[in-house]
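Below: one structure in structure tokens.
Missing here: one protein chain of the complex. Every other protein chain is in place.
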Amino acid sequence: MRLHVPTPLRWSDLDAYGHVNNARMLSLLEEARIQAFWVSDDIAEHAAGATTAVIDASPGTRTLTLIARQEVEYLAPIPYHRTPLDIELWISQLGGASFDVCYEVYSPDGVAPRVLYTRAATTIVLTDAQSGKPRRMTPDERAAWSPYLGERVAFRRR
Amino acid sequence: MRLHVPTPLRWSDLDAYGHVNNARMLSLLEEARIQAFWVSDDIAEHAAGATTAVIDASPGTRTLTLIARQEVEYLAPIPYHRTPLDIELWISQLGGASFDVCYEVYSPDGVAPRVLYTRAATTIVLTDAQSGKPRRMTPDERAAWSPYLGERVAFRRR
Amino acid sequence: MRLHVPTPLRWSDLDAYGHVNNARMLSLLEEARIQAFWVSDDIAEHAAGATTAVIDASPGTRTLTLIARQEVEYLAPIPYHRTPLDIELWISQLGGASFDVCYEVYSPDGVAPRVLYTRAATTIVLTDAQSGKPRRMTPDERAAWSPYLGERVAFRRR
Partner (left out) sequence: MRLHVPTPLRWSDLDAYGHVNNARMLSLLEEARIQAFWVSDDIAEHAAGATTAVIDASPGTRTLTLIARQEVEYLAPIPYHRTPLDIELWISQLGGASFDVCYEVYSPDGVAPRVLYTRAATTIVLTDAQSGKPRRMTPDERAAWSPYLGERVAFRRR
């Protein structure tokens, strides 16, 4: 099962070439990931069923989600859109203390034809904020994320 | 009359102090301004009545909106919110080739108590993309923006 | 007396208009300020005489330097330069717990003719990291900064 996370662009995401900058794409993936996996401060929002959201990210949290690896393929330049990009997001691997998130970034919902702009994969390590060491994934986290397990995203060139 | 523009934060707007960075606030004001004043590529969106939107910002446009001046008061640190900030936006001056936009940036709709985070004002000069010179405001622009004229935002310290 | 802080641009400071983005200018001012006022971790660097540098900014510091106010005038668009902008920086006011920094941002040293791109002023409040309250300027800070006191930057439009 894949999550669909509508992710708004900003005009300032464009660089001097007039397209979304390649570095900024990683901030868009980060934002989609946070919307998907972090517990909201807003209990109502959470109760409404964002069931993947089990990482407590409030200030003073005991877990940091550190990035160990990113792989990104840019398939087409992305112009500014006023409506959010449609980021599909799923999990390709649940390890002991880490997991891999995969993404396909599409043109906004309702824009025809649908364009696949970007494919990406991120390795995240759950890290104890105090010790700076990896910590084991909890059963709650594993249970929340298992429904989103799927094949690793198929990169065109490697 | 004031416009209310819901403006989403990103986690990457936070700096090492854990609050929205003071420079990033200007990108948030920019995005609110664009949502308010620029013609959408998406005709349906436009027809739905974003009547302030008369600046054509499509690639190849003949108008650049250059920033001549910014004034910003930061009243309280802004934490990460998953729901959009509520930016109130109006116009305090319509000149021959320039106009002043005023803002009050509030905590997200529905968060109690409502907090006023930031006050700001921006002077924008309508500029011809070819010549780089200021160009006169059109009657259409003046008509579209006049309903939003109001008093200049009251800064606390000057 | 004014400090001259060479401040490198990045190509990613440009926006889709091909000029340094107005929000990004505040990050450039921030970086110039940090080079001028923060104690280096590198003792040699400090000993070499960056005598304005008395704010301890190492992780776990007890002082946050919060921004209360920014005022910026953009006088000319800034293209990408491979060599650093020349930012002149001085202090226009030393209060009990706050101070005002003024800036003039010039084209890189050696580029003729010299262009004044931007004028700006920032109000900074020294804040206790624990309590979040303003804290008094120390005699050391006042002594270090007094030589750089000067007239407030002259804005063209107010």
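In order of appearance the chains are A, B and C, and numbering begins at 1 in each one.
Criterion: contacts are C-beta pairs under 8 Å (C-beta built on N, C-alpha and C of every residue); 3 or more make two chains touch, one makes a residue touch a chain.
Computed from a predicted structure; not experimentally measured.
Enquirer: Tell me which residue among C:Gln35, C:Gln70 or C:Thr118 touches the hidden chain in the full complex.
Expert: In the complete complex, the chain left out is touched by residue C:Gln35.
Enquirer: So which of A:Pro77, A:Gly96 or A:Gly150 would be touching the chain we can't see?
Expert: A:Pro77
Enquirer: Please identify, in ascending order, the residues of chain A that touch the omitted chain?
Expert: These residues of chain A touch the chain that is not shown: 17, 21-27, 30, 64, 66-74, 77, 123, 157.
Enquirer: Contacts of chain B with the missing chain: which residues?
Expert: Those residues of chain B that touch the unshown chain are 11-12, 14-16, 18, 21, 23, 80.
Enquirer: Would you write out the residues of chain C that touch the absent chain, in ascending order?
Expert: 8, 10-12, 18, 27, 30-31, 34-35, 38, 40-42, 45, 59, 79, 81-83, 111
We take it that only the chains that are shown with their structure count from here on.
Enquirer: Expressed in ° and rounded to a multiple of 5, what is the rotation angle of the C-alpha superposition of chain A on chain B?
Expert: That rotation is 180 degrees, given to the nearest 5.
Enquirer: What are the residue numbers in chain A that touch two or more other chains?
Expert: 11-12, 18
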